[in-house]
Every structure is written in structure tokens, then in C-alpha cells.
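Mind having a look at this structure? Questions to follow.
As you look at this complex, bear in mind that one protein chain is not there, while each of the others sits in place.
And now, chain A:
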Amino acid sequence: MIRVAAVGDIHMGPESQGTLRPSFETLPDRADVLLLAGDLTRHGTPEEAAVVAREIKDLGVPVVAVLGNHDHHDERPEEVTAILREAGAHVLEGEAVVVPAGEARIGVAGTKGFGGGFVGRCAGEFGEPIMKEFVRYSRRCADGLHTALKELAEADCDARIALTHFSPVADTLAGEPPEIHPFLGSYLLAEAIDTGGADLAVHGHAHAGTEHGMTSGGVRVRNVAQPVIGQAFHVYHLPGGGGGGGGGGERSA
């Protein structure tokens, strides 16, 4: 059994230093990997990223993260990424990584993703340049996720996970006003997941949404935004060998 812990939208700042660490320190007994589904900071400043870094450093399980829109707010995502990587996290944007779980191998493909909406209720690449760029940016994120998942298909993984901040499906937005769904996710992410192949999709971003959903292709989707799960993380058990191994030795796909 492969055990995947995940949380998103922890929105850390100096005042929240140490609030998650006690629960995170229980992870080696509960999970093989910790996924962070973006919006790790409140404003995306290096100071806030350093708070997250201290919270996740040397946890005893691999940490894999994507950034969220909050982590871009200060327009220094590269600095935020570098600080998290310095703490040992794999920060993915259109990339994949394979981490060990005992004898098993867990592949994670990640992108922040973006909005645009869902089939029949989505933005189109038409009209003003800024509108076309909105949709093109969302498509580039989804294409990056698809490419990363295809890399994992060649990497002999026991489980493949798609990690995003924005949602791939509307299911997990239930509870959010339908009018803002196009700002919370895009079907392009789900299409990338279904065509690239994954055993689980994990996202955040929708604080008022619900935890459980599924893509059209049957991939289970979990919204792990901290306000949704109400805890420091949730754990998902996937079929596969290993469990309880953890440790280092992870590598890029």
C-alpha cells in the first residue's frame, strides 16, 4: 500500500510559524510522501516562504509541492521556489519527480494550473489579447502536466499522481458560487490527467469546495485545501508495494 499525505492552501505567514509542524512530524508513521497543493504563503514573499521551509524541513518523508496563485502575488515565484527547494522540497511546474516508498516508486507530476472553466461553461481563446492570453496560459499549464505525466508513464512507477493548485473538475468546487468556477479551475487539467494517465489527482484553491470528485476518465480527484479537509493533511491509500519505507534517494523522472 502506498500512503499519500496531502494539504494545500496553508497560507503561512510569520504568525503561523510552528502551527503545522507538530502534525507534520507524525508523517513518517502515517505516509510515504507529503504533497503540498499550492498557496503555501499568504503573499508569496521570501519571508513567508522561509516560514513554510522551516515547517517542512527534515520531516522524514519526501515533500513535493506546486505553487499557487498566492505564491505568485509578490511576483517572486522563483525565489519562493528556491527557498522551498533549499528546505528539501521538490517544487514542480510542468515537471515530474519519482520518490521511493519502500520498494515502491511514487511518481508525481505537477503544475500550478490556471482557470478557464469547465466543458460548456468555459472561456475561449478569442477576442482581446488579454483574453486569449488567459486561455493560452491555462493551456500551457495543462500541456506541462500532460508532458510530465507521460514522462512518468515511462518511469516504471507503482502509482502516478497529478498535483495541481487549480482544480481539474467542477465536482470538488461544490459549495463555491458557480459564477466563479471559471476562476477556480479548468477542464484542460482533467483532459491532461485522463490522457496522460494518473491514479489520483490532488488540488487545492477552492476553500469552500468539497473533498471528493472524479474526472470523466475515472481518475479520483481530491480537494485538499486546508479549509476543506479541516486538518493539517489528509492521507490517501493507493494500491502498490512498499509503505513505511520513505527516506531519500528520490530523483527527477
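Note that in this section a residue touches a chain if its C-beta (ideal position, glycine included) is under 8 Å from a C-beta of that chain, and two chains touch if they have at least 3 such contacts; residues count from 1.
Everything that follows uses one rule, which is that contacts and distances are computed from a predicted model.
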Not-shown chain resolves in UniProt (candidates "Phosphate transport system permease protein", "BON domain-containing protein", "Sarcosine oxidase subunit gamma" or "Signal transduction histidine kinase") to "BON domain-containing protein"
Identify the residue among A:Met12, A:Ile83, A:Val135 or A:Leu189 that touches the chain left out of the display. A:Met12
Touching residue (missing chain; options A:Leu36, A:Val80, A:Ala162 or A:Ala232): A:Ala232
Those residues of chain A that touch the unshown chain are 1, 3, 9-13, 15-16, 19-20, 22-23, 26, 30-31, 42-43, 70, 73, 199-200, 207-208, 220, 226-227, 229-239
